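Sharing a structure below in structure tokens format, with a few things to ask.
All protein chains but one are shown at their positions in the complex.
So, subunit A:
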Amino acid sequence: MSIQSASASAASPLATPIVAMEGIEKSFPGVHALKSVRFELLPGEVHALMGENGAGKSTLMKILSGVYAKDAGTIRIDGQPVEIGSPREAQALGIGIIHQELSLMRELTAAQNIFIGREPRKAFGLLLDEAALNDGAASIFKSMNLALDPRAPVESLTIAKQQMVEIAKALSHKSRVLIMDEPTAALNDAEIAELFAIIRRLKAEGVGIVYISHKMDEIKRISDRVTVMRDGEYVGTVPAADTPIETIIAMMVGRALTTEVAAPRASEDAPIALEVIGLRRGREIRDVSLHVRKGEILGFAGLMGAGRTEVARAIFGADPLEAGEIRINGKAVSIRRPEDAVKAGIGYLSEDRKHFGLATGLDVRNNIALASLERFCAPGGVLKDGEMRDIAKRYIGQLSIKTPSDQQEARLLSGGNQQKVVIAKWLLRDCEILIFDEPTRGIDVGAKTEIYKLLNALAAQGRAIIVISSELPEVLRLSHRIAVMCEGRLTGFLPAGASQEAIMQLATQRQSAVEAPHAA
């Protein structure tokens, strides 16, 4: 390993990269996830990997850590070409990954987690050597300068400590490459400082660190270089210190301009349909206030985990709130359960259609009627099937749902048509306020356009609409007004036609953990 000084080392082009990936290709059914991607990591370097949701960062790192197999391309470790066929082979090469969702066994202790699969044994390999296990973990913690009881069950630890256990696990494999996928997503500022102290120590020891994050200020604080990906492609690599944030954001969003703009809003001063004031729940929702007018489409932008879905689910009564008021047509309402929200005229279209939106085993007719069954109820609880059929057929026609009949099982429809079925369900329920969470996820381009048209038509009828989307072009194309969230806070509102850069600025605008009282 080459000799290096703590700070300048990383940028030095003289060192042999620990990792060099070239021409990496990966396709999943229907998606070309990685297109000839390259990536390089030097010893003692913190290399940030950035890009919008779906840019391919996690896929690339899963290939490096042996979770996915690449379709083509070469990976070199210390200059030697290697094939990484499994997580175990990656570990043997010194590559450790800390997944976005922590992959620990909650019921086991910290030490047991660290040595899973490599437990020290005694008595001819028959028994576990629990003492050696705990000593081993303790010495790793000591090298990390971390005070943590190896015997503590993981479920009793804070998220930050659990993260440290993951890092310790990776280090116990003598990892020289450590991949961290959004490691600070669940950490507060003090915990982030703790994590960074450990990262700096590892860096000084020559460990190369891949740091996946959306948070600009962190990237600036901790990383040496930044590689940006977009739509599965390599965009470029720049030094972190002397590249302005604006430049990095421009690389992430690209220059592709949205051709179509939002349809004009019916009326600027239509009455307010939904207003929420001071919604709060822990760190997920921090004092969120907003309103939507009749006939308005409010876009809800932000990065994954910013709290948009949480706000939507709270308004819909799916999750509890700690504080806050919800007003509909100017009147305060109490929404404790989805049932209350539906009665108040709110419909929520979940981002996860298959799990929460659609009864995939039922046919189209029953799915459309599902939220309004009592209207088809004859005395005695018998359903009026004929009436249901007629209404289902009417919506199939109105929304041009492509299905052979109203008795087709919903799971057999395409994603776009499934989405229309869910929309029909809420329309039949006479919802005046519709919240769409990622309405076009997993839907092909042609169907997207149809959904957009439908949303515009619904707004034109005077319904108030909130659209949550992680795709900026989609937000820009649909919204009359854009609300941006970051880490549970509303960081700002933007008018229609705002630039992608402006949205990304707000979406990555972290605030110090000490919550300043801010004006509304």
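FYI, a residue touches a chain if its C-beta (ideal position, glycine included) is under 8 Å from a C-beta of that chain, and two chains touch if they have at least 3 such contacts; residues count from 1.
Heads up, the rule we're going with is that contacts and distances are computed from a predicted model.
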item	value
Which of "Ion-translocating oxidoreductase complex subunit G", "Monosaccharide ABC transporter membrane protein, CUT2 family", "Phosphate transport system permease protein" or "GsiB_2 protein" matches, in UniProt, the chain that is not displayed	"Monosaccharide ABC transporter membrane protein, CUT2 family"
Chain not shown: contacting residue from A:Ser58, A:Gln112 or A:Gln163	A:Gln112
Absent-chain contact - pick from A:Gly23, A:Gly73, A:Pro153 or A:Gly492	A:Pro153
Residue in contact with the excluded chain [from A:Lys57, A:Lys70, A:Lys161 or A:Arg176]	A:Lys161
Which of A:Glu194, A:Glu284, A:Glu438 or A:Glu474 contacts the chain that the document leaves out	A:Glu194
Residue ranges of subunit A at the interface with the undisplayed chain	67, 86-88, 91, 99, 103-108, 112, 116-117, 119, 121, 126-128, 130, 145-149, 152-153, 155-158, 161, 193-194, 197
